[in-house]
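Yeah, one chain of the complex is gone here, protein chain that is, but the others are all in their spots.
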Amino acid sequence: MSTYKHTIQYYETDKMGITHHSNYIRFMEEARIHFLKEAGWPYDKLEEEGVISPVVGVTCDYKKTTTFPDELEITVAVLEVSPVKFKLSYTMTVDEKIVCTATSTHCLLSKEGRPISIPKQYPGFYEMLTQAKVQ
Amino acid sequence: MSTYKHTIQYYETDKMGITHHSNYIRFMEEARIHFLKEAGWPYDKLEEEGVISPVVGVTCDYKKTTTFPDELEITVAVLEVSPVKFKLSYTMTVDEKIVCTATSTHCLLSKEGRPISIPKQYPGFYEMLTQAKVQ
Amino acid sequence: MSTYKHTIQYYETDKMGITHHSNYIRFMEEARIHFLKEAGWPYDKLEEEGVISPVVGVTCDYKKTTTFPDELEITVAVLEVSPVKFKLSYTMTVDEKIVCTATSTHCLLSKEGRPISIPKQYPGFYEMLTQAKVQ
Partner (left out) sequence: MSTYKHTIQYYETDKMGITHHSNYIRFMEEARIHFLKEAGWPYDKLEEEGVISPVVGVTCDYKKTTTFPDELEITVAVLEVSPVKFKLSYTMTVDEKIVCTATSTHCLLSKEGRPISIPKQYPGFYEMLTQAKVQ
C-alpha cells in the first residue's frame, strides 16, 4: 500500500508553535480513508451501502513535535481483526523520523445502529483485512 | 437578547500566538444558535421539522487579535429580512473593545434542498426576524 | 473539583450525524485547563513562566455517540504522577450516562524544550498533583 502524505497546515498549529495534538486523530482518519480506498473499499461507497464505521477507540503516542509546513508520511497496517471489530495502526514520520504512533479500533454498524458481523455481511472486506494483517 | 460568551480555547490559537481567523466563523455559528434559541426557534427543533438553514455568505472584519484564554462576548442582530433570506450581524468584544464585526446570510431549505418562502411556511419565524430587525 | 461542561456545537458534528471523534481530544484539553485553573495552576500562567506542557500521549474510548446540542459533563482525575510526567483521566457523560472515557499523559518542558523535574522546579504543582491523585 502506498504511504499517505499530509502537509501540516498553518491552521493546524497552536500557540506553542507546533501541530495541535488533536489534529493527529484527523490525520489518522485521512490515512485510513486512503488505505481503504487503495484496498478497494472506499469509505464513501461503504456509506452508500448503508454501513457506518464508527471509531470505538484511539490511542496516540506523540514522539516528536511537528509544525507548518512539515510533510507527514503515514503508513497504515491492520493490527487485529475479529468478526465484530478491527484495529489499525499508524506510523507517522517526517524526514523518515517517527513523530507519532497510533491505533484506532472500529466496528461496522447498520444504519439502524446495529453491529454487523463483518465476515457474514462483508466477506470480501473481512478477507482484505485478514490478508492485510501484520503477521 | 442576552450576549453569548465564548472563552478562546488553546486549540483555537495558531503559531502566530493568536486565535486562528477561521474560528470566528464558528463563534458566529455558536452565537447564532444561541440567538435562535433565545428567540424561541432552537436550531435543532428547526432541523427536526425538516428545515435546514445553510449559510449563503459570510463577511468577517478582524479589528484586534484575541488569544487563549480571552473571553469573547458576541451580540447578534438582524440586519435584513426578505421572504427568502435573512442577514445577521455580529459584534464581538473582549473587555468591551470590539475585536471583530461580521455578517452571515441564510436561507431556509426543505430537506429536498428547495428554497422555502419563510413568511408562508414559517410565519412565526418571519415575524420574529422582522421584529428583531435593527431599525 | 467542579465538573466541566461543554455543549456540543453544530460544527463539531460530521456527516454521520454525530460528534466527530477527534473533537473529544479537544474537549479533554478544555476540561484539563479548567481542572488546572481550579487547582490554582492556570495554564496561561504556567506558560507565562516559560513552561510548556506538551501532550505525550492520549487514549480515548468511545462508548456512546453524542451530537448537537448535547451537554457533555467532564470530570478529570489524576491517575499517575512521577517526577517527569503525569497522567490524567477523563470521564465524559451526557444525562449521567458515560459516553467516553479517556486519558492523557503530559510532561513539563522549559522553553528550550528540556524536560523539567516537576518536584524540583514546581514543588507546589507536584504536591497538588500528588494530593489530587486517585487512591
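Letters A, B and C mark the chains as written, and numbering starts fresh at 1 in each.
Everything below uses one rule, namely that a residue touches a chain if its C-beta (ideal position, glycine included) is under 8 Å from a C-beta of that chain, and two chains touch if they have at least 3 such contacts.
Remember, it's a predicted structure, so these values are computed and weren't measured experimentally.
Colleague: Can you say which of B:25, B:79 or B:94 touches the chain missing from this structure?
Modeller: In the complete complex, the chain left out is touched by residue B:25.
Colleague: In the full complex, which residues of subunit B touch the absent chain?
Modeller: So the residues of subunit B touching the unseen chain are 16, 18, 21-23, 25-26, 29, 52, 54-62, 65.
Colleague: Please identify, in ascending order, the residues of subunit C that touch the omitted chain?
Modeller: 10-11, 13-15, 17-18, 20, 22, 67-68
Colleague: Which subunit A residues touch the hidden chain?
Modeller: Here the touching residues of subunit A are 9-11, 26, 29-30, 33, 42-44, 68-69.
Following the convention adopted for this analysis, only the chains that are shown with their structure count from here on.
Colleague: Which chain maximises the distance between its CA centroid and that of subunit A?
Modeller: B
Colleague: Between subunit B and subunit A, is it the same set of residue numbers doing the touching on each side, over half shared, or a different set?
Modeller: Answer same: the two copies use largely identical residue numbers here.
Colleague: List the centre-to-centre spacing of subunit A and subunit C in whole Å, with centres computed as mean CA coordinates.
Modeller: Each chain reduced to its C-alpha mean, subunit A and subunit C end up 23 Å apart.
Colleague: Any idea how many Å lie between the Cα centroids of subunit A and subunit B?
Modeller: 34
Colleague: Could you list which residues of subunit A touch at least two other chains?
Modeller: Touching at least two other chains: 18, 22.
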